[in-house]
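Yeah, one chain of the complex is gone here, protein chain that is, but the others are all in their spots.
As written, the chains take the letters A and B, and residue 1 is the first residue of each chain.
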Amino acid sequence: MALLAFFASIPYDQILIQTVNGVVTGMILALVASGLTLIFGIMDVVNFAHGELFMLGAYMGVVVLAATGNFWIALILATLVIALLGAALQVTTLRPLIGRDPLTTILATFGISLVLQNYALWQFGPVARKIQEPFTGHFTLFYLEYPWYRLMIAGLSAAIIGAFWLFLKYSIYGIWIRATAQDRIMAQAMGIPVPWVYTFVFAIGAGMAAASGVLFGPLVGVNHAMGLDWVLKAFIVVVVGGMGNLGGSIAASIFISLMETYASIWVSPTLAVIVSFVVLILTLLFRPTGLFVPTPK
Amino acid sequence: MTQRATIAYWTGFCVVLALLIVAPLVLPEFWRRFLTEILIWGLLAMSSDILIGYTGMVSFGHSAFFGLGMYGAAAALLTLTPPMLSLAILYGLIAATGVAAFVAYFATRLRDIYFAITTLIFSQIFYVIIFTWTEVTGGENGLTFSRPPLAIPGLLSVPFTPDTLHWFVLATVTASYLILRRITQSPFGMVLQSIRENEARTRAIGYAVERYKIAAVMLSGLFAGLAGVLYALQNKFAAPDFVFFLVSGEVVIFNVMGGIGTLVGPIVGAGAFLLLREAFSRFFTEFYLIPLGVIFIAMVIFMPQGLLGFMRRWLNR
Partner (left out) sequence: MSAANIHMDPLIAVDDVHTYYGKSHVLYGVSLEVRRGEVVGLLGRNGVGKSTTLKTIMGLVHPDRGEIRFEGKRITSLPAHRLARLGIGYVPEDRRIFSRLTVIENLRTGLDRGGVTEARKKELLDKVFAYFPVLAERRNQAGGTLSGGEQQMLAIARAMMLEPKIILLDEPTEGLMPRMVSQIREIIDVLRREGVAILLVEQNVALTLAASARIYFMEKGAVRHHAAATDLNVDDAVIHKYLGV
């Protein structure tokens, strides 16, 4: 009897919803984390400013949406503008640091994050803005209503990551990037303009972060501090997934998001983030090279 | 030459100390407080220098040690009657060192960047705990309490005046500096620096590098906690904001601006940062971090040795 009671008390509908929520948030987190892991894997740069690029992407989305009324134009323009910003930042502040102690790049990107955050506060003020979803409408998931938009972002994020993976594997620039990541010196000796490869990679990472910001915008308010939460989670994902491991960070993103959304059934969201911390601690204790890395190096 | 350098060093030290002692008597209240704050943040930055400058480990976790020192002192002052200075210090140091041990255990086996990120995440863990555990920590609003008297058990007990508080802080910071200086010049300190130069080689020689690193983190955490206690005494409140990882970031900024590996450099860095913040606030109000951040980035690129970096060897005699 007690067993039946136990099974009856499990909130199945909640679990179902939270599973879908977890996957949706997980895919966005994966898009953010992919950019971060890409930048780290190829350039050995820990981009502290990644959350701010996410945040500025969202703000760009707000601005373009207000000007054109079209969500998709906003998404594309925001991505391009922030990618350019990323390129500019890399050329001015990170290029001079190539070859120096990698910790200097952490400091530099930390400085950039402070500047960008306060810049956003200055330009847009402390009140949160909203991005309107491009379409509303729910579909029925069993006996529940679930918004189409959320599913769409998960799909779009997956598509972007997938498209990038194909680019990396088959295009010549993808080969350049992979060669540079493996052996920067020989890549140069083969005529690959490594400083520009780095700029390009940083720009792509920035663009991915910006796109995530715009996509996620309708779900939460857009404000200058939104990057902080995400950068923290993204770092956890990158460490748990294995630094520089694209597939690992995607798996870790979904895993951690699912754990968090399940936890939020029973505890408050603020406490639910502890889940990700616990996962990190366990990973560090038992599999420090990454939970989803096939064999520890 | 060493003789002359040593004399020059200690002369300089005494001159600076004398100026700092006299300061509260001549400065207006606002600047007196400002100076005391510089000393407190300077102590925090100095504790961080043990890791960054001497052991070569960049930590973003100092906000946790600082905050726990603050809350530890708060605990002593709120739960015990009568509130006692010595116990406030004791509780704060224990709390901070405990946290440092915890963080050290996990993080020291990781190298460089991974260590930095992990310490950052840990400081956030503590932030979340403090922020949500409202019953114990006062949550978002923090804790307020009153300042205990300056008491040496058995000898005297007088309430603090602004001047005596400043001198107390000055004495504590100076003593900390002298102790840390002694430690960095000791065999232990030499091993730390050897780890910074070439960890693999240090290990190959036979030193238990992990143990030294853990000790370094705990030492660093101890003095960071002390800074937290002083802050609690100065301002009579503890708040979760100080545990947020951005504070750790600012501490690292103090270190880099002042010059790592010099112990005094970070204090100068804290002073420079706070002064610039004051100045910029006049023009940019709350957006002072924009120009300040740009200056910091420029320093990382063009002046990575910091303001006092050129004196590094001399300061370490």
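To be clear about the criterion, a contact is a pair of C-beta atoms (placed from the backbone, for glycine too) under 8 Å apart; a residue touches a chain by one contact, two chains touch by 3 or more.
Given the structure is predicted, the values throughout are model-derived calculations rather than measurements.
Considering the complete complex, the chain that is not shown touches A. In the complete assembly, the contact with the undisplayed chain comes from A:186, out of A:67, A:144 or A:186. Interface with the hidden chain, as seen from chain A, comprises residues 172, 175-176, 178-179, 182-183, 185-195.
To be clear about the criterion, only the chains that are shown with their structure count from here on.
Here the CA centre of chain A is 33 Å from the CA centre of chain B. Chain B meets chain A in the complex at residues 58, 106-107, 109-110, 112-114, 116-118, 120-121, 124-125, 128-129, 131-132, 245-246, 249, 252-253, 256, 286-287, 289-290, 292-294, 296-297, 300-301, 304.
If you check the complex, the residues on chain A that touch chain B are 46, 93, 96-97, 100, 102-104, 106-108, 110-112, 114-115, 117-119, 121-122, 232, 235-236, 239, 243, 268, 270-271, 273-274, 277, 280-281, 284-285, 288.
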